[in-house]
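Pasting a structure here, questions to come.
All protein chains of the complex are present and in place, except for one that has been dropped.
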Amino acid sequence: MHGLKRELTLEIVFKKVLSLSAIFIIVLILSIFLTLIFNSLPSLKAFGLKFFYGKTWDPVFNKFGALPFLVGTILTSFLALIISLPFSFSISIFLGEYFREGRISSFLKSLIELLAGIPSIIYGFWGLFVLAPLMRIVQMKLGFTPYGVGILTASIILSIMIIPYSASIGREVIELVPSEIKEAAYSLGATKSEVIRKIILPYASSGIISGIILSLGRALGETMAVTMVIGNSNVLPKNIFSPSNTMASVIANEFAEATGDLYLSALVEIGLFLFLVTFVVNLVGRYIIKRYTAV
Amino acid sequence: MESEILKIENLNAYYFDNHALKDINLKIPKNKVTAIMGPSGCGKTTLIRCINRLHELSPGARVTGKIFLQDKNIYEMEPMVVRRKIGMVFQKPNPFPTMSIYKNVLSGYNLNGIRLSKEEEEKIVEETLRKVGLWDEVKDSLHKRGTFLSGGQQQRLCIARAIALYPDVLLMDEPTSALDPISAAKIEELILKLKENYTVVIVTHNLQQASRISDYTAFLLLGELIEFDKTEKIFTAPSDPRTENYLLGKFG
Partner (left out) sequence: MERKIYIRILKDRLFKIFIILFSFLSTLPLFFILFHLIKNGISSLSFEFLFNLPKPVGEKGGGIANAIVGTFILILVSSFLSIPIGVSAGIYLSENKNKKLSNVVSMLVDILQGVPSIVLGIIAYLWVVRPMGRFSALSGGVALAIMMLPVIIKSTEETINLIPESLKEASLSLGVPYYKTFLLVILPAGLSGVLTGILLGISRIAGETAPLLFTAFGNPYMNLNIFKPIESLPHLIYNYAKSPFPEWHQKAWAASFILILIVFTLNILSKLVVKRWKVRF
């Protein structure tokens, strides 16, 4: 049957197309990784490990040390995480325990969704024109140089941006706590907040930790908002009011103008490092969540 | 026995290491209703899913043995071809939700790219819907989606869809267990009518149903075929004590 033969071939073609597109993903990630390594080679060869503790970033003399950016990244990310914690934590419990369904729940959920949908550039823009002037006033009152922009400003904006993300992971994790153990606690006379603090949170702790780790990954990769309010300074920051640069923001600021192979290669190396760090952070975070949800 | 349309020879079916069907040998007679019964887990659903080669789509599924559809071993045919000749109706009605009633009936043709003229289409739709007793109920809403119908009507639609292809054998996997008693009764009536033109193999765990509508009955237990004979004989004088115990409700 001529028609049958055609169907059988199409059958095989269809299945092949599907598996090829799956393999494409593997090829894609591998290519990204290899491209980054290959283009970092000049910088890797020139500086080796010194790259990561060298504090001078000097394109003019072709001397590149990325420590300022490492410090900037770590400071902003961790600060953002700490600032966001009480808020995302509250939202997780609000939606996961107090108001699981209903209009209040949907209302808050929509607000959070809207927050999550605001593009990074608009956060940065708003940060630059609204938050930075406010920060300047605070800095003047406290006796610091009124840059306005700097690590703290960037951390605040960053924390606002990661709240929706960590809140949704937190909520899922809390919803997964089995009702049997909650009911056991209630039946012993515990109040709701006691059940939350003493039963739910400990039970969900690994899930919550993975949520924090994944939010860290988000914070590490965030570029535009940070770039606009961090002040674009390539020296080691002195305090949280100093202007600085993160790994992502220095690439954003300098890549387009990078002349010279070594300069470009140094920036690519930073990109490689970012890639690897977010790779590991995401892997670890997802692994913990998988173990938690499988239980 | 009258002429057989299906001959199952030394059939063994596995899910990974689970030996679900053990050496089944069975002959299904033409234009009769054959019931396959047995307690849960006895392999009756596995058996009919082997007949239309749906079993092999399950994870870890393996089959050895032969099944002859009128002298041709279905395992030497393309699964697609087998399924066009052997239709199936499922436990939970599953009309295509994106298609109208009209298109649902014709879906066996449309999806397979078989072109029909408008007259042929309309003839098949009316004829099949009349056969299943749905025509009067839906003739004015043929182009509406099938999902607004009641459970019993949906199931009759699914039967119509299957018989529109004029299959040699119609397999039914507990077709009434998800329906209310009135709809179930209507479908049982339908099955009795269908055997004039089709061969029906019906899996059921409802003993009364089996005795009501089938001509022949096969009793399966833990993957083995215990007994197969005319329904009347099985229900009044079973040869195997296990069959008798099942019928008396001692287990299952």
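Chains: A and B, in written order; residue numbering restarts at 1 for each.
Following the convention adopted for this analysis, a contact is a pair of C-beta atoms (placed from the backbone, for glycine too) under 8 Å apart; a residue touches a chain by one contact, two chains touch by 3 or more.
This structure is a prediction, so every number in the text was calculated from the model and none was measured.
Only one residue in the set A:P42, A:G148, A:G207 or A:G221 touches the chain that does not appear here, and it is A:G221. Although one chain is not drawn, its touching partners on chain A can still be listed: residues 7-8, 10-11, 13-15, 17-26, 28-29, 32, 35-36, 39, 86-91, 93-95, 98, 108, 111-115, 117-126, 128-130, 160, 163, 167, 191-194, 196-197, 214, 217-218, 220-224, 227-228, 248, 251-252, 255-256, 267-268, 271, 274-275, 278-279, 281-283, 286. Interface residues of chain B with the unshown chain, by the touch rule above, are 52, 54, 57, 59, 80-85, 87-88, 90, 92, 94-98, 107-108, 111-113, 147, 158, 161-162, 165.
In this section, only the chains that are shown with their structure count from here on.
Residues 78, 80-81, 113 of chain B are the ones touching chain A in the complex. Listing the residues of chain A that touch chain B in their complex gives 3-4, 7-8.
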